[in-house]
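Structure below; questions to follow.
What you see is the complex with one protein chain gone and the rest in place.
Order of writing sets the chain letters: A and B. Residues in each chain are counted from 1.
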Amino acid sequence: MSQTLVTVENLRIAFAGEGGTMIEAVKGVSFEVGREKLGIVGESGSGKSLSSRALMGVLPEHARVSADVMSFAGIDLLSASPRVRRQLRGNRMGMILQDPKFSLNPVMRVGKQIAEAIRLGARSLPSAKVRQKVLEVLEAVHIRAPERVYDLYPHELSGGMGQRVMIAMMVVREPELLIADEPTSALDVTVQVQVLEIMDELVRRRGMGLVFISHDLNLVSRFCDRVLVMYAGRIVETLDARRMHEAVHPYTRGLLACLPAIDGPLTPLPTLARDASWGEARL
Amino acid sequence: MTAINLTHAETRRQLRRARLGEFTKFARRFAGNPLGMIGLAILGVLLASAVFAPLLATHDPYLPDLVHRLSPPSFENWLGTDELGRDIFSRILYGARLTLLIVGLVVATSAPIGLIIGAVAGTSGGWVDAVFMRITDVFLAVPKLLLALAFVAALGPGIVNAALAITLTAWPPYARLARAEALIVRDSDYVNAVRLAGGSEFRIVLRHIMPMCLSSVIVRMTLDMAGIILTAAGLGFIGLGAQPPLPEWGAMISTGRKFIFDQWWVATMPGLAIFIVSLGFNLLGDAMRDLLDPHLRRRA
Partner (left out) sequence: MIRIENLSVHFGSAVAVHNVSLSVEGGESFGLVGESGSGKSTVLRTVMGLNRQWTGDIHIGDIDLRKARRRDLVRVAQMVFQDPYASLHPRYTIGQAIAEPMLINRMSDVDARTVELLEMIGLTAAHRFRFPHELSGGQRQRVAIARALSLSPEVLLLDEPTSALDVSVQAEILNLLNRLRRELNLTFVIVSHDLAVISYMCDRLMVMQNARAVETLTRAQLRAGDMQHDYTRTLFRASHRDRAGAGASAEAVRHG
């Protein structure tokens, strides 16, 4: 777990606001990813997706990005040419976007798209073999009737099927670093467990690094090794996943308190009284 | 809840500013594409010469000067003179007006026609789609120049008729494109949301589906402009477009053809103008495609 794969120091992302001012959406984020499962949780709009997109190099062009260090496997991403970054994205880094269907080609059958991903890795495979492999991986992510799904267009998939197709596409490429932005938010617990198993195996067997963004605190604490908690563009706390209850930051503690439980009371759920100071200092 | 007191005008203004912001972003990305900028510059020069032709021209483009007929490029006549002694430079400047007129007429008619037909066909599906698309197919099946020729032959030569003839052949590809885009968009959730809100199909096509078809049509249109100029010049060349003494570039080449070996400049200069302008439109179109094409963008 120790080798560092990714180092990010003081990452800042800003957008032009009204009247020429800049609005910082990410305000100095630093973290490292080893060959481990790193969870990121946090407020909606706190910059989780932006930070991970910056790492991949797929931010909108008008975003201003700056960082002291941003490196992947010894490669300095800040000075890398667009070509190098594209190659990295093609092979060694993978990302499952928060919106699975957007990253699929809307006018191409999903089976074909997964087949393309497989061919990228193994060019010489005969097409019958590729098809076989696609069906296998669809089955691996627990899609019923993979034969039928092979021939569907992205808009004909259900929400959870879309997510699993994206996971399948990333998994067949076996990248060294996988960033998964809410990859299982539409899956029910049973399927979720089985799909996560596949990612877990890649981490254990191939030593992949996994950045796992999620809102599901239960899931993160069960599945990940470490957890970053983000609030308003900053990381406010880093925790051992299994020791969430030791959280000290009031935001994290507030989050945990908001969690509904199956047999919880029906009174209004506790909500957070957000404190302006949370966004400022780093504990 | 203080912000509720914003006046309507204020809302309008902010909305405009937001849209402007989007446009600035686009402009900035466009500025990062050198070839596209060259195309834009060429287009700018074309526009400027059309608008300021009377100021820039060194001679009257229509006034024959038989003494100086067919004189080579010189200090007096920068690009030489033609068989009637008219200054070619001035004629090309005035010709820019005709070129722009034709391109403008064609684009202003064919793109909306194609867009509307395609978007309506794609959105409604069923027999409407079938009928519209078969009509489109028929137009696509006939060779372009032939159709234009037949049309001009029937209506008689002239600039407006030439533009109409080109329109007739230019709209079907736009309809195809718009339909393909509409097919993707019409079942999307954001269009469904308008349906659930009770929006009429008319409103949906006009306000929600067409804007999504627009970018691919614009891209295609810019790329097509070069072709339109060439077709217009072609019609002029065979005498079915602009009529003499109008300084239309194609017609100019046509008359210069007789002197091509001895007085090369008469045909070459308008030819160069056509070449540069269509190059400009092509560069512009390529840049637009890189920026706007929804399918390319998605894969980025």
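Note that a residue touches a chain if its C-beta (ideal position, glycine included) is under 8 Å from a C-beta of that chain, and two chains touch if they have at least 3 such contacts.
All figures in this text were calculated on a predicted structure; none of them were measured in a lab.
Touch with the chain omitted from the figure is made, among B:11, B:58 or B:74, by B:11. For the options B:85, B:158, B:199 or B:239, the residue in contact with the chain missing from this view is B:199. Take chain B: the residues that touch the chain left off the picture are 1, 3-4, 6, 8, 11, 14-15, 17-18, 22, 188-199, 203, 208, 211-212. Of the residues in chain A, those that touch the hidden partner chain are 15, 41-45, 48-49, 60, 98-99, 101-102, 143-145, 148, 156, 158-162, 164, 182, 185-191, 193, 215-222, 242-245, 247, 253-264, 266, 268-272.
Please note the rule applied: only the chains that are shown with their structure count from here on.
On the chain B side of its complex with chain A, the touching residues are 17, 21, 25, 28-29, 32, 180, 184, 187-188, 295, 298-300. Interface residues of chain A, counted against chain B in their complex, comprise 16, 18, 58, 61-62, 102-103, 105-107, 155.
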